[in-house]
Structure formats: C-alpha cells, structure tokens
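Quick one: the structure is below, and I'll ask about it shortly.
Heads up, one of the protein chains got dropped from this complex, but the rest are sitting where they should.
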Amino acid sequence: MIELSEEILLRMYYKMNQARFFEEKVDYLFSKGLVHGTAHLSIGQEASGVISCLALEKGDLVSMTHRGHAQAIGFGLDVNLMMAEFMGRARGYCKGKGGSMHIADVQNGNIGANGVVGGGFNLSCGAALTQKYKKTGKVVLCFAGDGATNQGSFHESLNLAAVWNLPIVFLIENNLYGMSSPISKNMNIENISERSGSYDIPGLTIDGNDPIEVYNTVLKALRYARAGRGPVLVEAKTYRYNGHSKGDAQVYRNEEEIAEWREKDPILRLKKYLQENRVFTDKQIQTMANEAHKSIETALKFAMESPEPEITSVLEDVYA
Amino acid sequence: MIELSEEILLRMYYKMNQARFFEEKVDYLFSKGLVHGTAHLSIGQEASGVISCLALEKGDLVSMTHRGHAQAIGFGLDVNLMMAEFMGRARGYCKGKGGSMHIADVQNGNIGANGVVGGGFNLSCGAALTQKYKKTGKVVLCFAGDGATNQGSFHESLNLAAVWNLPIVFLIENNLYGMSSPISKNMNIENISERSGSYDIPGLTIDGNDPIEVYNTVLKALRYARAGRGPVLVEAKTYRYNGHSKGDAQVYRNEEEIAEWREKDPILRLKKYLQENRVFTDKQIQTMANEAHKSIETALKFAMESPEPEITSVLEDVYA
Amino acid sequence: MNTSEMKKMTYRDAIRLGMTEEMRRDDNVIFMGEDIGIYGGAFGVSHGMIDEFGEERILDTPISEATIVGTAVGAAATGLRPICEIMFMDFVTFAMDALVNQGAKMRYMFGGQSQVPMVLRLPAGSGTGAAAQHSQSLEAWLCHIPGLKVVTPSTPAQAKGLIKAAIRDNNPVCFIEHKLLYKIDDLVPLDEEFIIEIGKTLTERQGKDITIVTYGSLLLKAMEAAAFLAEEGIEVEILNPATLYPMDMKPIVESVIKTGRVIVAHEAAKTGGLGGEIVARIVESDAFDYLNAPIIRLAGLDVPIPYNKELEAACVPQKIDFIRAVHRLIDSEQG
Partner (left out) sequence: MNTSEMKKMTYRDAIRLGMTEEMRRDDNVIFMGEDIGIYGGAFGVSHGMIDEFGEERILDTPISEATIVGTAVGAAATGLRPICEIMFMDFVTFAMDALVNQGAKMRYMFGGQSQVPMVLRLPAGSGTGAAAQHSQSLEAWLCHIPGLKVVTPSTPAQAKGLIKAAIRDNNPVCFIEHKLLYKIDDLVPLDEEFIIEIGKTLTERQGKDITIVTYGSLLLKAMEAAAFLAEEGIEVEILNPATLYPMDMKPIVESVIKTGRVIVAHEAAKTGGLGGEIVARIVESDAFDYLNAPIIRLAGLDVPIPYNKELEAACVPQKIDFIRAVHRLIDSEQG
C-alpha cells in the first residue's frame, strides 16, 4: 500500500466534503423549486467519484457521467463555475447552456459530463488516442456507471482500447442500480471487472467506499496505463443514497439497504482513518469540513450574482 | 460422442457438396459478369455453415450472415429459389428484391441473411423471445462472423439473452478474418468463446472444419438452450478460401495459408470419415456428390427461366 | 359499456389506457423498455402496468437501446407485437440500424415475406431543462424512411386512439410523445374500439382566413393563438397531421385553397425539418395557384437545445410567434 502524505489526505477530506455539500445544496435548490432542469446526485459515492481523480497527474484527462459532480470536484473544477452552470447562468462553465449534465472544462482536460449513458466510452478512446499519438505520457480516466456497461459502446471501446493499447482507465462506479434496475437483473455476473477478460486487459473490483483503496488502486491503474501497457478496467462498488434524479419514489429498494450503506459512508470512513491514524486533530478535521462548506455557500452566492445569459447567446457557439 | 445415423451422414455430405457447388456457380456467374450485385462466398466453411443447421429440429429458427449460402442450404432452403434470388428474378425467395445478402424464408423460420455485420444478434434475441414467450420449445441459431463480435450489438445481445434466459445458440464462424483484418489485430483474445464469461453463459471453441464435431457440439448447445437453461456461445474455427467478396486482391494473406487450410477441407474430411468408417461405398459417395452437382445445374436453369420482376413491383411490399 | 362514455384524463394516462386495453385484448402484445416496470417509466407512462401484466409482458431491459429495438423487430417478425419505449427520443440514435436497416426494410427486402408489427414509443421535445441530449425532436429522420410509419398525438384522446391504432398496425410505427403534454388533461373516449386511423390529418379548428399546419406540443400554442386572433376577427383553420408519415395532404391542400395563406410550424430545428416537406407538397399541389402570400415556416432554431430556461424557450415557436406570423401574412397579402 502506498504511504499517503498529509497533504493528499487533507485534499481528500476537503474535496469529499465539498462534493457532498455541493450536492446537498443542489438537492435543496431543487426542493425549493429554484432550478429548472435536472441533476443526478452522487451523495454516498464521494470516494469513487472524488478520490479516483485525486490520483491523476497534471495533464491527465477525465470523462464524466451524468452523475458527475463529485468527479468534477475531484478533478479540480471550480465550484463557483459549477454552481453557476447548474443554475444556468452566464458565468457557468458552459455559459448556462449545458447544466449539470454537461459540465466540462475542456482546456484543462475535463472533456465533460455526458447525458448519454455509455456516451463517454468512445470519446475517452479518442482522447486517449490523442495522448498516445502525441506521446504526452498522459492518461484518460473514463467514468461510467454499472448500467452503462451493458451498452454496446462499453464493449466496442474496451476492445478498441485493448487492441490499440490506449492509455485509459475505465472506472466503473457500480452503485448497484441503473435507475430502478438492480444490477443483478441486468447482468449475470457479480463483478463487472470480469468483463475485462473479453479484451485481455486487467480488471479489478474494489470497495468503492474506501477512499484509501480507491486512491491506491486508481494510482496503480494509471501507472500501468501510463507505462504504455494498455487500458485497465476498475470497478468500484458503491451506493447512492438519493433517488436516481428528482421525482424518484425509490420503490425499487428499501430503507434498510440505504441505512446499511450509510454505515459505510466514505466520508465517515476517511474521518475515522484520520482520527485513528492521528493524522489531524478533531478540530483540524472539523475546520476542513467547515471550509468545504463555506466554499459551497460562496459558490451559491457567486451563482446567484451571475447574470442570466444574453438571449442572443442562443445562436452562438454552434460552429467553431 | 453422438452416434450418427446413415441418414444424417448422407444429408451432411450431400448438403455440403450442394453448398460448395452453389457457390462455385455463383463465383462463375460473377467471373462471367452475368450478375449485377454482390455476394460473399463461404467455400471452405461448409462444416460450420451447413452442418450446424442440420442439428436443428423442425420449427427451430435461424438468423444468417452476409456470408449465408451454406447456412441457408443447411437450413433446408430450396436452391432453385436461392439461385433465382441471387440472379434477381421474380421467382427468387424475395422476388428479386433482396439478392444474396437478404435471402430469407421467414415462414419456415429462416429470418434472413443480413447485410449488416452484427445486425442479426438482436433480431435473434427477439425471435428467441417469441419462442420463450409462446413456449414453443424451439431454439434460434444465430450465425455471425468473428468480425461481428466486435460490434456493440454482440455484447448487448449476449447480455440480454443471458439475463432473459433466451433459447438461443450464437454460432460464431471464426474464419480468422473480417474482410482484410486478421482477427488477431482486432481482438486480444485467441478464442472468441472466452467472451461468454462476461455473461456467465457457456462458451465453446471447436474445430469448425470437422463436420462431426460441429454437429455434436451444436446439438448439445441446442439441447441446453431448449431445456430453458439460456444461451450458448459456440465458436467454430474455420476459413474461407475465396476473397471477401468480388474484387478482393487478398493482399492481406498468402497462398501458403490458404493451401494449409485446403488440407483441412471439411468436405474431404467428411468423405474420409465416410470411407474410413465404411458407411458408404466410394461409388455411393460419388453419386451423392453428383446429385448435389445436378441440383445446382437445375437451380441455375430454374433461375435463368424465371422472369425478371415486373417493374411495378418496385412499389410493392413496403407496408403490410 | 356505453360506447360514447368519456372520461377526463391526462395524455400520459391515455397512452397507458390504450396500451392496457390492447394488452388485454391481445396476448401477443408485450412491452419492453428501461425502467418501465416497477418504476413505471421515466415519465410514469407505464405506472402500475407491471401489476396487471407481470414481468413476462412488461419487460425491463438493460440499458441497451439498440438491442431493445432490434429485439422488438425480431420478436415482431416471428409473431409477437412488441411495444417498446426509448426513454428519450434522443437515444433512438443508438437504435437506427435496428429500426432503419432492419425493421423498416425487412418486409420489402424479403419480397413481402414478413411483417414487423411493433410500436416504438419516443418521448420527445424540449421545455424540461434537460439540455441538448435530452430534448430533440427527430421526427424528420423517421419520416424519411420508407417502411416506417410515424404518428404523434397532441391530446389525450389522440394519444389513446393513436396508440391503439399503432399497436394494431402490422408495420413498425414510431409513436412520438411530447414530454410537455404528459400532464395535459382532457376528455377521452372509454370505448375500447375507439381508434384514430393512422394516415389521417385532423382538422382541429375551422376558419377561413389562414391555415396553420402543426402538430405535437405546438398544436396547443396554435390553438391559443387562434382563440386570441378570433377576437380580432381573424379566423384561423388548424390542421394537425397526427400521422406524420405517410402524411394525408388532402385536408391541408383543401384548406389552403380556401384560405390562400398558410403557416407550417414545428418544434424541430427548421432546416431539414418536416416543414420543408409540407411546404413542398403544398407548392406541388393544386393549392399553389391559390396562394395569396408566401408560406411561413415557424420552427425551432437551428441550434442544439440549451439548458437555461429562457434560452431553451427561445429555441421553439411560442404562441406570440403564431400571432405575429398571422399578422405578417395578413399584412403581406398580395391578392
């Protein structure tokens, strides 16, 4: 296991909290009817979403899912611009045209969230092809959900990445459901990582709620891909506490299951780790959480103060 | 191993010869510029194409590929109507509208050849769903090439068939090439049957040029599916002697490779088997081949005598 | 049951009622899609159907749009009558081989040997803040493919009558639902034989001054505009090609001959949208000589659909756009 510095542990805890507060705020704004549109919350999935991105090197790229807030925050996106985008404002990442499902920061290697389930697999192959062709030494981290692995594009992309030896890590956040559908109803295997066998690439299943395991595994996978040895498939088992999106009555699962998973909460887990290993004092830990919280309040203020886009912008940016 | 009756051995030998003569005739007609259109020959693949169909029960269904003549003949299609269709005549299976790539006999359970590589996988799932829903006890045999297994539809369909427990046998005729592309360039695994692991279904790789092995394996796979145990993936390794389609200079392979495979010719193999096991006399064997040959001459005559379709038929059969 | 009985219900409930009645009537009808079972579909259209019909007939699928449609085609060709739901029309992009190269062409390329009785339900349109990948109106694609039929209801009664007709049809029928209409409610005939024939253009309002041809969510806006204009003394005739393909042009042509002025409107992007086809057919028809003014197309902007609410609304014709267009035609009259 890799020895983790204080600095990285700090970032982990801060960012996971930031992701959670961000989404709690999003949830609140919806509940108050303050936002037109939709968003998918990944509360409970902060280890797989945030921490895996912390293993990236500068210049590495990421492709995100429809459930991408934690992924984006992990990658280092600015929560002000994220919140402004979510609220459809001109200062948002996409000038209010994308919303939660299309947050992106292309210049910095974040090639975007994707509203299409399975839409990111082949885009990631392309981004990885660029790295290979230009010999940048950079790797693409491609996020997807368990449900997405039943799309044809999963198969085609893993196969292409394998035969072309592309520098890419496919990170499946297996939260056990695709919308209302338990994974067990939609595939006959227990571990999605077994699908790596079809392409003769490494496949790993990990506890996606364990921040340290996520970090170490993704780091190793990235190294493998960076060394030119080809793609890796990593499956992180995790869980979302909230419904699929707003208006989900969650008839497909019960309270006990959710409660069980709340016991395994990744943020609490890291907190406990920090406490047990005496990395930080309780006060320091609380301070980090407070700061994360403050950053989201600031983000909301930023977003609220951001103007609506000019109506004429509707015609802009169709073509380069 | 299953004991084979004289009758089935006779049918095997007759039909494999018929398939070969049919395609030699097609090749001849092309070489003489007598046909407008295209066709894909499976000369050399008669064991996987013809024999697998002989393992079917009455009422079972089949979905064929673009390289489907042997499959069709194995299934029991009438070579007269096939030849007429190939020549675009009114008496062809599809009244001259389909040609080689769309030969079908839907009423009898042949749901058609398919010009789209990978196009038959999900259609076969549908046909199998009908059998399951109606409890017919029938199975669908779905043909595909090695190249087709890199299409997304392969993955989606095998997964669906697995989770729905559909009565279907996927038969991959792995002739080592998809057009000019050696399979080794397009996937990292040696045996396509390994891909069954992604769906937790049985996967088998067999010598696709051994008629007896093909017959026994497909029979077993059909029984498994018929028993309601779900789909099976069978990979039959074989080889096509001719180019991919007309106008293929075959720069991607060499004469030696072709010669090697000619040594393993499935028709010669069966002939040898019949001789060694003294099932039939040499004369009987020759007679069967002669009859097969004659049937193709008759088919050509039938096709030549069939009228061209009425021009007004161009507007017919768009809608039911 | 009194065959003229009516009940007020939503568009969503009317679709469900139509499907339910047909599934009761014919065991061969099955229904497949993502999260249509216990979840009741992303828009609640199939809510509760699993309780009546069970998992054998209400089939939740993996997220595999291409294979949902391909499986439906294969099932239809072998004796079932599948309905399938694609969660958002935008994802029919995954199923175009199955739909276009297989389902639409099978009968023809097999020389009439087969039929493919299936229904593809496609929730379409913008207005929900779901942005570029969840808001498209792609009916023009489907209306370019011989072998398909395309219908789109604008009211609850049409929803019931057309879904039933679609299920009974022996061809692949694309059934386009507009998401903004799901909550609209209105009277729906309870008669189990109430069917709206595929291939008919419906006259939604009679008038002598101007013809508006429109469908889907824009019909409501056009109706509202017409009510407004009636107070100014302008009588608008509104025609709804509820079957988009094959389209029944006769009532449209007759109306234009009567009014001499026509507006063709849809939410889909203007360029390459069905409006062009309708305009061309009017111009090719006898109505050409009766046109007193240029034809106006009102349509979606040629842009992807943006997220921001105001921008999103700006992409699609609104009631005010109909009113302005009518005024423009009245003013530009050339006699």
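For reference, chains read A, B and C in written order, and residue numbers begin at 1 within each chain.
Throughout what follows, a residue touches a chain if its C-beta (ideal position, glycine included) is under 8 Å from a C-beta of that chain, and two chains touch if they have at least 3 such contacts.
This is a predicted model, so every value here is computed, not measured.
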Checklist line | Which displayed chains the unshown chain touches | finding: A, B, C
Next item on the list: Could you tell me which of C:F175, C:F194, C:Y245 or C:F322 touches the chain that is not displayed?
Entry: C:Y245
Margin query: Please identify which residue in C:I15, C:L122 or C:C143 touches the non-displayed chain.
Written below: C:C143
Checklist line | Selected residue (touches chain absent from view) among B:G68, B:G126, B:G152 or B:P167 | finding: B:G152
Notebook entry, point to check: Which of C:L17, C:I30, C:V45 or C:A132 sits in contact with the chain that's absent?
Noted result: C:A132
Checklist line | Where the unshown chain meets chain A, residue by residue | finding: 61, 63, 92-98, 102, 104-107, 111-112, 114-116, 119, 121-131, 133-134, 152-153, 156-157, 159-160, 163-164, 316-320
Checklist line | Touching residues (missing chain, whole complex) on chain C | finding: 66, 90-91, 93-94, 96-97, 100-101, 104-105, 108-109, 131-133, 138, 140-141, 143-147, 245-247, 268-269, 271-281, 283-284, 288-289, 294-297, 301-304, 306-307, 334
Checklist line | Touching residues on chain B - with respect to the absent chain | finding: 35-38, 88-89, 94, 96-99, 101-102, 114-119, 147-148, 150-152, 178-181, 185-187, 248, 251-252, 308-309, 311, 313-315, 318
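Operating definition for what follows: only the chains that are shown with their structure count from here on.
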Next item on the list: Have a look at which chains touch which and call the overall pattern line, ring, star, complete or other.
Entry: complete
Note to self: Please tell me the distance, in whole Å, between the geometric centres of chain B and chain C computed from their C-alpha atoms.
What the structure shows: 41
Notebook entry, point to check: When you check chain B against every other chain, which residues touch at least two of them?
Noted result: 152-153, 156, 159, 163
Check: Residue numbers in chain C touching 2 or more other chains?
Finding: 61-62, 64, 66-67
